[in-house]
Each structure stands twice: as C-alpha cells, then as structure tokens.
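As you look at this complex, bear in mind that one protein chain is not there, while each of the others sits in place.
And then chain A:
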Amino acid sequence: MKGFAALLERLAFTPARNAKLQLLQHYLERTPDPDRGWALAALTGDLALRRVTPSLLRALAAERVDAELLALSYDFVGDLAETIALVWPEGAEDDPSLSQAVALLQGTGKAALPGAIAAMLDRLGPSERLAFLKLATGNLRVGVSARMARMALAAMGVPSVPEIEEIWHGLTPPYAPLFGWLGGGARPESAALAPFRPVMLSTPTDLDELRALEPGDYFAEWKWDGIRVQAVAEGGMRRLYSRTGEDISHAFPDVMEAMDFHGSADGELIVRREGEVAPFGELQKRLNRKTVGKGLLASHPAGLRLYDLLLWDGRDLRAEPLEARRRVLEAVDFGARIDISPLLDFATWEDLAALRAEPPAAVIEGVMVKRRDSAYVAGRPRGPWFKWKRDPMVVDAVLIYAQRGHGKRSGFHSDFTFGLWDGGELVPVGKAYFGFTDAELRELDRFVRQNTVERYGPVRALAPKLVVEVAFEGLNRSARHRSGVAMRFPRISRIRWDKPAAEADRLETLEAML
C-alpha cells in the first residue's frame, strides 16, 4: 500500500499533466503484478468495489475517537475519509499490499465489512489509511483520466496509445495480459462491445472573442440544459455513457429502447413532455437510480437531442468535418424519443447575440458555436467549439454570515450568506460558495476574522460592511426562504471593497427581476 499511497498523494498535488504521466509511468514500471493492475483500475475508475458509505466510516471512527473531537476535526479538514485517516489511532503497521486491500473490499460481506475495515486501518500508516479509505469510498480524485493512464502505458513499451485504446474496453483488472503485452508478450484480444469514446468539449467565449471570427465558418445551436451523453449501439449492445464515460444505461430504459441504430451519437439527455424540454431539476429525478419505476417513466419521460455522430453504420466519422457528420445525422429518422438539435439561422454575430438574448425556451442556457470543418477530437481543444452562455443576472448584496468551507476551501471562511436591504434591515437572500479567486478567498477570510460580531456554532455573523456583486442564473419564488425568492447558481462575481454597504441593492430590486 505504501507505494500506491505515495503515488496518490503525489498525483493529488501535481497539476502538470506531464509530471503526472511520469509519476504514473514510473509507478507502473516499478510495481509488480497484480498491484499495479489494481492501481491502474482504481485510478481510471474501472475498479468495481463494494462502496463503503460515509455513515459506516463515521460509526467506525466514533468507536475510536471522542465524538466532539471528531466533529471539530471534520469541520477543520472538510473531508471525512481524510479526517478519519488522520485521527485513527496508530496500530501495528505491517504494510499489507494493495491486492490485499482490494480483495477485502471485493470479497467481504456486509456484516463483516466494518470489522474488516477497522482491522485494515489498524495495519496501515496515515498516508496508506487515506489511500485505503479513498479506495473504499470510490473517490480518488487525483486527476488521472483513462486517456492519461493509457499514455503512461504507451510510454512503457512498444504499443502506441491508439493500439492500447483499441483493446482497452475489453480488458479487466488487474490487466495481467496487458502488462504482459507491454513487456514484449502477445497482444490481448479485444472483447468490448459498444465502448465509450472520449468526447469533445467546448471552451467559453463572448461577443468580443467571436467578432474576430468569420461567422460563415461556424454552426450555432442552442445549449440545452440537460446532460451531455454518448449513446452507443454496436453489435447488438446498447449503452448510454455520461461525458466522463460513466455507464448510466440502467437509469434510462426508455432511452435505451429507442436507440434503434448502429453507431455512436453525441447529444443531450433531457426530459421531454409534449415536445417541450423540462427544466434540469426534472431530469435530476431520473439520475442516480438503480431501477426506475413505471410511474417515473411515465411522469418523467427521457429522450435524446442529438448534435453529432462519432461512428455510423460501421464508419468512424470522427476525422471528418462537422458539416459532413451533421449531414449523416440529419438524414436519419430516429423516431419519437430522439430528435436532432436544430441549427440556428444567423449571418452575423449580432444576429446570434439577439437569438441568445431571447431564447424560445427557458431551459436554454445559451448557444453553442462550432466550426463547420472541425474534426471530432477528444478533450477540450482551444477553439473549434465554443459555449456562449446566457448573461447572468446580478445584484449588489451585503455579506452577513460566513462559515468555514469544506474540501478545497476548508479552513477558510468560504461559505457566505448575503442579504439585501428591506427597510433598514438586511434580509438574507442567498448563499454563495465560489466565484472568487484563491487570493480573494484569503482576503475574504481575513475580512471575516476581523469583522465577526457574533458566533453561532460554526457560523459567524459579520458586521454589515462588505458589498459583493452576486451573479445568478435564474430566480424562483420560494416559500422556504425568508426573502421569498431563491437564486439559481449564485456566485460572488466581484468584491466591492469600494462600495458602502448602505448603497447595496434593496429587496425590491430582486423581486422586480422575477
């Protein structure tokens, strides 16, 4: 476990891709089978393990550590697995292998699991405890993509990245035949059907940037507020993947049934009723479900709105220009549940700006702009595809409460409640957790520490001094909020150190935006 834990720690802090690749390659070269195979599977998310729940971990920790100290610790660290790894009492370390840890998480029954995990934690040092708990909760988050892993593998031996990709989806951990091949042995045979292929992503843009481009070179379409998916039907197998390659087929049997084609399509997963796309919240009800009941299938019918094809009838279209792929796409009749995202008619960027300003449906998030001649390239290349999102709404609000953040922002006051004036009183209207830079976060944290007037547990009440510009995507009436309105996706877009609190906006201003 020591080597794996050291690798995870190093990867977690290494931002540069090439350095990550080097670390990964050296680990895979220096680690014997089957540990390196399990490590590879864990990093690429291909390791199916029994998922350990946070409540199980909390209960384990409570047996070893005082509950109040544990709560204070968690509040500071902001990550449950890390908190437990750090506070777990030292045992007799004997460095079990990663394979042993994987075997435990694969083969232990539910009843025996808590005891087995505790016994394993007793055998590990702090860094290994964290690695084990991250493995157990399925949450490594070290920024290694499957593609990067394949690049590291390609650097180890003769086979190239495309050669490895071709057989990748048929392989299973711990990949002994793959490592055998890299070491000079025979090439493993591919067994995968309907594999996921990496998707092409867009970069944000604005009118100024677009004006430098020739509108005639680009297509534009609406940006739908759904979930980007890859729908693959090949060789009798159908799969629906999220844009990160997660298989979400099981939650959408209605869509799967409608995927009566042979190819791989790129599009938006949406809930649609009578031709109208429902708000994102409706789609959310369909996600993360193991099974979907008849009632939900009827009340929340899902469908696809396609915008691209990767493969069609056995032909790989990815190297062809978008225009050509689009022609193939538009010639297909997909039936009722699957339609095609229409192209927008525009001659100038100002035309497009006008369309974007008044979209025909509230669920439209903006427009997508794609070069007509763009090949379908994995990843987020700069340029050929842009997203031009709707302008947010803004108000100037006063910070009134702050709380320490979790995750990356833990230890800093990063969760802010802000309010607007209603008469002579500030009424809370929302909370924001981001929008500021790390440097601004440090300044905000300092402001909070110096302007706390009262504490309620972890919450600090602040002197009403600091105005922040809050940007948000939408506004709904809400009975649950004291102000009567709820913002969608609020974030701090500017800190107005210069603006006196008395000049912040009034609640009426916000109500008028409804």
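Operating definition for what follows: contacts are C-beta pairs under 8 Å (C-beta built on N, C-alpha and C of every residue); 3 or more make two chains touch, one makes a residue touch a chain; residues count from 1.
One rule holds for everything that comes next: contacts and distances are computed from a predicted model.
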item	value
Absent chain [UniProt protein name; select from "Sarcosine oxidase subunit delta", "mRNA 3-end processing factor", "Probable septum site-determining protein MinC" or "Amino acid ABC transporter permease"]	"mRNA 3-end processing factor"
Omitted-chain contact residue, chosen from A:Trp38, A:Trp224, A:Phe261 or A:Phe412	A:Phe412
Absent chain, residues of chain A that touch it	10, 12-16, 19, 22-23, 26, 65-66, 68-70, 72-73, 76-79, 82-83, 86-87, 90, 126, 407-412, 438, 441
